[in-house]
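Removed from the display is one protein chain of the complex; every other protein chain stays in position.
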Amino acid sequence: MAIEISEKTIKHEFIEKINELSGQDIYKCFQCGTCGGACPMSGQMEILPRKIMRMLQLGMAQSISELETGWECASCHSCSVNCPRGIDLARVMEAVRLLILRKNINKIEPSRLPEDVVRELPQIALVAGFRKLTS
Amino acid sequence: MSAPKQVATGDRAILPEGARTIPIFVMGKRYEVPETLTIMKAMEYAGFKFLRGAGCRGGICGACPTVYRKEGDYKLYFGLACQTVVEPNMYLAQIPFYPANRQLYDIEKIEPLADAVHALYPEVFRCVACNNCSKACPMKVEVLDYISAIKQGDLARAAKLSFDCIQCGMCASRCMGELPQYHIAQLVRRLYGKYIQPRAEHLTKRVAEIESGKYDAMLEGLQKMGHAELEKLYKEREREPDMIALGTWMPKDVSHL
Partner (left out) sequence: MKVSYYPGCTLKTKAKHLEDSALASMAALGVQIRELPRWNCCGAVHSLADDDLIHHVAPVRDLIRAMDEGSDHLVTLCSMCYNTLARANLIMRDDEVKRKTINDFMTEEHDYHGEVQVNHLIAFLRDTIGWDNLRAKVKVPLGGMKIASYYGCTLVRPKNVAIEPVAGQIMNEFVETLGATPVDFSANTVCCGSYQVLAHPESVADVVGRILQSASDAGAEALILSCPLCEYNLLKNQDKLLRSGQIGRRMPVFYFSQLLAMALGLGPESYRPDLSDAASVEFLKSKNFSVESAAMRG
């Protein structure tokens, strides 16, 4: 895809917020792609974490908020423990999610989960899912 | 005839001579009210009229929860307006209703299982254990503990822990997980009462006796009596003496047992 990069498109506040929330320095990423290789959920991911890191560096706040990648993350830390640059990507993904969740927007709606799903799931699935995917 | 100095609209309409007044702030506006009144009576004294949001006035219906702050103190306090006595410079607002999620269910069809409660109120899993609910409870119910019991599937424990709940909704008003704690607990107590709690054998026996018609003739007899006769019967009834040791007394007439 063609990307326009200019002072207008780079959202510096967004980059700062991501760094602040995650406690990471996203500029450390040198695009090796180890994260995606280690990611258990990458099989069905349209945009892999490496690309998200690049988009973050370019301050593409709007585009990132429209992607599914952050919502597909299972917070398993496989990327984090394998990153040669020592970036805790799980924290970066959490920051990406939180910038949306903190606007009172849910990714999944607890009230609309099918009854049989709630009955069947272990409690930790619901607790963990609601913590990561609801506001 | 000289009019009393101060007149309130509550049931302590006329103030005792020399009663002191204190300032309170209701929804931001200052009122001078007698210092001994409850919040509810003080508000009525100040001219507020409760059309809704005042129920039993006895501390049990949960209709008059009030949130207040004291001057110079960041902390929020919670109390029932009908029970809490006013303090000087108290800033208060009543929260007669809170829009918490309340599910519809048919108690005859629902099973007394944690899964059923979880399915009706999946948001219970949004609890973060901040404990703001317990801190907000005017009845000192350990709300977090009963929510924890519900998450753990222990309905009996949750029913017992929430027994003192009066459904005022203050817990929900402070919940960052947006749980309707009091409605979930009410469902659990209903399930506990209907399905889990052991039945009292003597009660089952007595209900069967009543249904078999054992007492019909006695009731008919009472219905036919006139006022004077009923009063006489009532006054002359046999009574268990006060403070008698348990199980040591029997009436002379046992035909009604």
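First chain written, first letter: the chains are A and B, and each begins at residue 1.
In the analysis below, a residue touches a chain if its C-beta (ideal position, glycine included) is under 8 Å from a C-beta of that chain, and two chains touch if they have at least 3 such contacts.
Everything numeric in this text was worked out from a predicted model, so none of it was measured.
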Just to verify: which one of B:C56, B:C130 or B:L219 makes contact with the chain not shown? B:C130
Just the residue numbers, please: which parts of subunit B touch the chain that's not shown? 114-115, 125, 127-131, 134-135, 144-145, 147-148, 151-154, 176
Spell out the interface residues on subunit A facing the chain that's missing from view. 20-23, 40-41, 43-45, 71-72, 74-78, 80-81, 88, 90-91, 94-95, 98, 107-108, 113, 117, 121-129, 131-133
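Going forward, only the chains that are shown with their structure count from here on.
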In the complex of these two chains, what residues of subunit A are touching subunit B? 110-111, 113, 115, 118-119, 123, 126-127, 130-131, 134
Which residues of subunit B touch subunit A in their complex? 101, 115-116, 118-119, 122-123, 125-126, 128, 151
